[in-house]
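Of the protein chains in this complex, one is absent; all others appear in place.
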Amino acid sequence: MVTHIGLVGLGKMGNNMRARLRRGGIEVTGYDPRPEVSDVPTLADLVAALPAEQRVIWVMVPAGAPTRGVVDALGELLGQDDIVIEGGNSHYVEDQERAAALAVKGVGYVDVGVSGGVWGLDNGYGLMVGGSPADIASLMPVFDALRPEGPREEGFVHAGPVGAGHFAKMVHNGIEYGLMQAYAEGYELLAAKKDVITDVHGTMKAWTRGTVVRSWLLDLMVKALEQDPELELLDDWVDDSGEGRWTVDEAIDLAVPLPVISASLFARFASRQDKSPALKAVAALRQQFGGHAVKAVD
Amino acid sequence: MVTHIGLVGLGKMGNNMRARLRRGGIEVTGYDPRPEVSDVPTLADLVAALPAEQRVIWVMVPAGAPTRGVVDALGELLGQDDIVIEGGNSHYVEDQERAAALAVKGVGYVDVGVSGGVWGLDNGYGLMVGGSPADIASLMPVFDALRPEGPREEGFVHAGPVGAGHFAKMVHNGIEYGLMQAYAEGYELLAAKKDVITDVHGTMKAWTRGTVVRSWLLDLMVKALEQDPELELLDDWVDDSGEGRWTVDEAIDLAVPLPVISASLFARFASRQDKSPALKAVAALRQQFGGHAVKAVD
Amino acid sequence: MVTHIGLVGLGKMGNNMRARLRRGGIEVTGYDPRPEVSDVPTLADLVAALPAEQRVIWVMVPAGAPTRGVVDALGELLGQDDIVIEGGNSHYVEDQERAAALAVKGVGYVDVGVSGGVWGLDNGYGLMVGGSPADIASLMPVFDALRPEGPREEGFVHAGPVGAGHFAKMVHNGIEYGLMQAYAEGYELLAAKKDVITDVHGTMKAWTRGTVVRSWLLDLMVKALEQDPELELLDDWVDDSGEGRWTVDEAIDLAVPLPVISASLFARFASRQDKSPALKAVAALRQQFGGHAVKAVD
Partner (left out) sequence: MVTHIGLVGLGKMGNNMRARLRRGGIEVTGYDPRPEVSDVPTLADLVAALPAEQRVIWVMVPAGAPTRGVVDALGELLGQDDIVIEGGNSHYVEDQERAAALAVKGVGYVDVGVSGGVWGLDNGYGLMVGGSPADIASLMPVFDALRPEGPREEGFVHAGPVGAGHFAKMVHNGIEYGLMQAYAEGYELLAAKKDVITDVHGTMKAWTRGTVVRSWLLDLMVKALEQDPELELLDDWVDDSGEGRWTVDEAIDLAVPLPVISASLFARFASRQDKSPALKAVAALRQQFGGHAVKAVD
């Protein structure tokens, strides 16, 4: 069983995870290009610091080129029976490709979708894992240290072969988009009816126990309204981190209708537009056929 | 057969319709509260100017209170066998209620949905009509003068009993919302791909003959791009005139799924918001759980 | 302070609420037209059984005509300082109209949105209340007996004047539609990717702690999958109870964009159609222009 791992990437998430792993009795050697936070000076030193019989390295760096770079470098340094764990937000197809490449050298690959954000340090992280049963069995002490207290199956799943962890996390995030947009639409409707609803924050707070819509996201909504009851301090600009797009792409590929999750994604796209070219076009059409009121640019 | 009618409301639409009716050989006495455009000084004078055996009055004033006011006043002035034609944008249920009220006095009621906008004067107006077969039969000379050239059934329909004209027009406008949004989304996508599509206006113009998407709205889109190729002169603010809302309300009442028309309506609502409260709420949630990047209000 | 109330309607909800009220120390006299469950033979007997200085009657019968009938009858039986509590699913505008009618006789009116379903007996009911501060203050012992354990404001809110309780409950249910559809879309996507996700139930169960999407509805989803892992025993027919429709109607009235909640509602409408007339129309169009493959009715 694995009780000592390497951890590459000591940013906000990686740093917290190192702390939680150590609390849970796992020895962690961390590497980060920033020397002031790193336990070892180089990636090679990290590999050298791990138990020789099986080196296990958890990669926790931004998706895309950074993750690709680290996994490629580890492919050079590791060998038979070692395991790379990709805990970032890779696309599941990339996982499948990397696992195939590493398998040539006998290096195992496990992908883990990690949920929990900045709250994970204390609450534990929800873990969705893809990989071979043998690899995952040997890694259970690591996963148990990270996951929330309580029954293992309420915060951990071996969801399938390589790719399943990030596929599950991708869907998790797609659902998250839909849930957030649903609460947000409800919030807007409450706030728009000021002659009837005199306490929007209190109304949403009253939903936090006993109701059908209670959830952690609702708790956060209430917290946000406590700090800023009219949401006056925030702009309506909402980023998207990629998993929402992948979720819709995947649904299109599988011919699965996804009206709610796609609408949530499109609402974010629209939130970042200064002017909507499409709605300008609609305005132009109305002007053409009816002399309808339009607004000229100032 | 009716060959002389009264016309209440000489705004942009009413004025054009009077002109087209006269071109078509119908005698029209117009009334408008603005004396400089009115043919008679009062509504009572209008009624008095019409053939005594059957007075027919076409009402062409803004929907809601103005139409209600005129129809109520006509109810006082008219009697057995006279006909009120409501050519504005009333809700079809209002038509049904008004028809019942007028029927007590023997006054007929016909509702007409009129399509064609400012182009109707020369192209003719598409007419959707609700009412009794007898009333509509007597009004055919009037409808024939207004509708486009060509076979009657390509620009005129007796769609059903009172209310059918405005119900049909409401659905027509709901479809119009969807069509406009579809072209607008396509326009935005073409315009967003500048490295591949170097001629957006030319691309849409090339669709105006022979393609599946050719239509009058597409012709107008091309015209708008001719005048303003990047739509730089227009804001993305789009009004809605009520029929789109009624269409969705009606669909909800009938349990008819309306994803496209409702999405088109909501896009217009969003276009008129300075800041979206819902997207602020999503931004607030993301800030709560992940310390994600948000934008503070300037 | 009110410690004895009448309760009209002893169906599934009413019966459970009577039990929870009694557990909480409130005296309850129940009335139902079915003698075998009723505490008194008639509505008049119910009124007579209550404290003469202030009769308080909670109405818990189906929305629409049944509620209207009971409230009207109570209007005849009650007088100055008495209070009617409407705990069903009335539209908030009906509440406003009824309150105005009862106020003529000095009878107070309080509307309560109740959430919690069959679980409320043990977990308590989330309560959203509309009415005058004085009426609500006197009713707090009743609300405290019904609401969940814990801080009052996490399961109770005085949301505004009469109507606010049902407006808040309506929005609550609208959000609920969106949340359910978001989980459902995610479920479908997981289940569609069988070569990657080998344990759908386990994946969703692993989300129940520590993740961003954890919620009571997710717990129920997991429970449902425990009982029927492929959802083979259920049809895809989903009813809607009215509040979802009202939510979208209200949003249209207020010009609030509601893409997610409306899409959830339309998905339910579509689920109840044997054949979609709209999609038949699309099939017909494709056949017309391209000789595309269509399916004839068997």
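The chains carry the letters A, B and C, assigned in the order they are written, with residues numbered from 1 in each.
Just so it is clear, contacts are C-beta pairs under 8 Å (C-beta built on N, C-alpha and C of every residue); 3 or more make two chains touch, one makes a residue touch a chain.
On a predicted model such as this, the values are computed, not experimentally measured, just so you know.
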Write out, one label after another, the shown chains that touch the chain missing from the document. A, B, C
From the listed residues B:G30, B:G88, B:G163 or B:P277, report the one that touches the chain absent from this view. B:G163
Looking at the whole complex, which of B:I26, B:A145, B:V171 or B:A281 touches the chain that is not displayed? B:V171
On chain C, residues whose C-beta touches the chain left out of the figure: 12, 117-119, 180-181, 183-185, 187-188, 191-192, 217, 220-221, 223-225, 228, 231-239, 241, 259, 263, 267-268, 270-271, 275-297
In the full complex, chain B touches the hidden chain through residues 92, 115-117, 120, 123-128, 130, 147-150, 153-161, 163-164, 167-168, 171-179, 181-183, 185-186, 188-190, 192-193, 196-199, 202-203, 205-218, 247, 250-251, 254, 256-261, 263-264, 266-267
When the complex is taken as a whole, what residues of chain A touch the one chain not shown? 212, 240, 245, 248-249, 252-253, 255-259, 262-263, 265-267, 269-270, 272-273, 276, 278, 289
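Assume only the chains that are shown with their structure count from here on.
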Rotation angle for the CA superposition of chain B on chain C, to the nearest 5°? 180
Chain separated most widely from chain A, comparing mean CA positions: B
Just by CA atoms, which chain is the most central one? C
Gap in Å, rounded to a whole number, between the CA centres of chain B and chain A: 47
Interchain centroid distance [CA atoms averaged], chain B/chain C, Å: 38
Let me have the rounded angstrom distance from the C-alpha centre of chain A over to the C-alpha centre of chain C, please. 33
For chain B, jot down the residues that touch at least 2 other chains. 259, 263, 267, 270, 276, 278, 289
